[in-house]
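What follows is a single structure, written as structure tokens, with notes after it.
With one protein chain withheld, the remaining protein chains of the complex are depicted in position.
Entry: subunit A
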Amino acid sequence: MQWDWSAVGDFMPRFWDGVLVTLEALVLGSLIAFALGLVWAMAQRSPLKAVRWPVTAVTEFIRNTPLLVQLFFLFYVLPEWSVTLSALTTGIIGLGLHYSTYTAEVYRAGIDGVPEGQWEACTALSMPRGRTWSAVILPQAIRRVVPALGNYVIAMLKDSPQIAAIGALEMLGQARQFTATSFQPTEPITVIGIAFIVIAYPASLLTRALERRLVR
């Protein structure tokens, strides 16, 4: 096997396109997963069964079916109902939605970890429900779960190549396209492998630093 630096150079334009798509999917997907997961977790604490049940059903369903199936569903089935989204948008929504069901569990653990006495103190002070959540419960719950959320960002990064299957060419997708014409798989695959580490490792260091700062 020969290492061909010129193949690396030839791959670079495609590589940067792929990096951009990977980062875009990761950042926007994480934001969706963080926000939607919080909505799921709070809904599961609702006093209304009519809210809790459907949310539990939906999140269990999403968590227990493969991401790839969900991506195909969003990309090929939604257009049947005249909802047409670009491959990248579909990929971002798919990743965000899938991971929101995991972050929901993380938030739930954080919320359950806030002592019952905090809720009772809010009741004793007649605080409305919204204020109880925003001023007392969530600030305490979220600081405990930031490290766990960080782990899911890294997991999402590692799942991001799946969006290439619907044509959103992130790093791996670009590498395969390059290989299809150059017949040189070694260089592009090696380059993107390193790129994954370069993105993931600082993220996991950051997660650990946050853990030291926030979890006491």
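Following the convention adopted for this analysis, contacts are C-beta pairs under 8 Å (C-beta built on N, C-alpha and C of every residue); 3 or more make two chains touch, one makes a residue touch a chain; residues count from 1.
Criterion: contacts and distances are computed from a predicted model.
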Among "Ectoine/hydroxyectoine ABC transporter ATP-binding protein EhuA", "3-oxoacyl-ACP synthase", "Glutathione S-transferase family protein" or "Outer membrane lipoprotein-sorting protein", go ahead and choose the protein name stored in UniProt for the chain not displayed. "Ectoine/hydroxyectoine ABC transporter ATP-binding protein EhuA"
Of the residues listed, A:A35, A:L125 or A:I194, which one is in contact with the missing chain? A:L125
Residue list for subunit A contacting the dropped chain reads 115, 117-118, 120-121, 123-129, 131, 135-136, 139-140, 143
